[in-house]
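Just passing along the structure, written as structure tokens.
Of the protein chains in this complex, one is absent; all others appear in place.
And now, chain A:
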Amino acid sequence: GLIFLFYLVFYGFLAALFTFTMWVMLQTLSNDVPKYRDRISSPGLMISPKPDTALEFYFNKSDSQSYSEYVTTLQNFLESYNDSKQLQNIDCARGKIFDQSDAAVKKACRFNINELGQCSGKEDKNFGYSKGAPCVLVKMNRVIGLKPEGEPHIECTAKEEGMVNINYFPSNGAMDLMYFPYYGKSLHAHYLQPLVAVQLAITPNGTKEEIAIECKILGSPNLKNQDDRDKFLGRIAFKVQMLE
């Protein structure tokens, strides 16, 4: 009985102490910006849709069932880029870093979904999957305070030539500087990260083949795209295999 009581008190005390120290520790943190950002000094790249199995797209262009998941994902993803969702966003000056560190309320720059062209889902509800030219959205990870230098753009290459023709939306796969820097979830609630759509027009040669594609961020000296250990730092590799 007594021993039970003892441990009740003892663990109660420890739990209280734990809670208290955690509370104290959390008090030292800012709500807006994490204390340290050194672990993510350079952003990673990611694509949407993201297949469940290790970044391999596998579909049959004549079987809508086989790619419906990708299409749905893209639709859902682009939902937040709809004009109706961007009413409070402003049109920013292109080609310039949009520094608002002095502003109390950080504005988000509008990303016009039409810039994604054929991959916007407006003209082609199937994002090219039914035509054998699937769209993949490439995005760069949000990192607070990141100000890319130069003219960052996405460039994708297929491992083997002649299997696929790659188109970029916006053209050249450019990521406009006006979308940077990011100020964090709480200050920058409506922020939308810029997207680059990559349309992979698979040639008859490439049909049925497994095509390895690597996309990189180029044109910016402070965005790394070559790290031995981190294969997603400024680059991303995925595979596409299309059947007929």
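FYI, a residue touches a chain if its C-beta (ideal position, glycine included) is under 8 Å from a C-beta of that chain, and two chains touch if they have at least 3 such contacts; residues count from 1.
Methods note: contacts and distances are computed from a predicted model.
Note on the omitted subunit: UniProt lists it as "Sodium/potassium-transporting ATPase subunit alpha", one of the names in "Sodium/potassium-transporting ATPase subunit alpha", "Alkylglycerone-phosphate synthase", "Thiamine pyrophosphokinase" or "Cytoplasmic tRNA 2-thiolation protein 1".
Among the residues A:61, A:110 or A:139, only A:139 touches the chain that is left out of the figure.
The omitted chain makes contact with just one of the residues A:8, A:22 or A:243: A:22. Residue in contact with the omitted chain (choice from A:43, A:170 or A:219): A:43. Summarising the interface, chain A meets the missing chain with residues 2-3, 6-7, 10-11, 14, 17-18, 21-22, 25-26, 29, 32-37, 39-40, 43-46, 50, 53-55, 139, 141-144, 182, 184-186, 188, 191, 227, 229-233, 236.
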